[in-house]
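Note that one protein chain of the assembly has been removed; the remaining protein chains are unaltered in position.
Moving on, here comes subunit A:
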Amino acid sequence: MNNYELMVIFTPVLSEEDYKVAQKKFADLIKETGGTVTHENPWGLRSLAYPIQKKTTGMYLVLEYSAPSDLNEKLKIQLNRDENVLRHMITALDKYAVEYNGRKRHGVSADSKTVEA
């Protein structure tokens, strides 16, 4: 069971409850096919650094989960089929990443360095 992190950008035209429905859909998909969602982090509406498909804002969603290695293929099929997903990215998390995310969730953010280089 390795750890992965899925980041999805939905179209901004999505209403609030559609956003929740889409969120739940992916979380349930992971749970059914043998994965466990460790953390769900919806960022909501954010402006994009450059327009994607002529849209300048998007609804971000970050899902951290641990799953068997064959689950991602099924996930990708769903993500590509879903038309209100603008872009998605699945990254594998090594142990430092998992520890970092855990620490970040408990308020202690390791990366915000006050002292400048």
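Note that contacts are C-beta pairs under 8 Å (C-beta built on N, C-alpha and C of every residue); 3 or more make two chains touch, one makes a residue touch a chain; residues count from 1.
Convention: contacts and distances are computed from a predicted model.
Colleague: For the chain omitted from this view, which of "Alkaline phosphatase", "Heme exporter protein D", "Carbohydrate ABC transporter permease" or "Small ribosomal subunit protein bS18" is its UniProt protein name?
Modeller: Of the names offered in "Alkaline phosphatase", "Heme exporter protein D", "Carbohydrate ABC transporter permease" or "Small ribosomal subunit protein bS18", the one UniProt assigns to the missing chain is "Small ribosomal subunit protein bS18".
Colleague: Out of A:L14, A:V37 or A:I52, which touches the unshown chain?
Modeller: A:I52
Colleague: List the subunit A residues touching the unshown chain?
Modeller: 7, 9, 48-50, 52, 58, 62, 87, 89, 91, 94, 96-97, 99-100, 104, 110-113, 117
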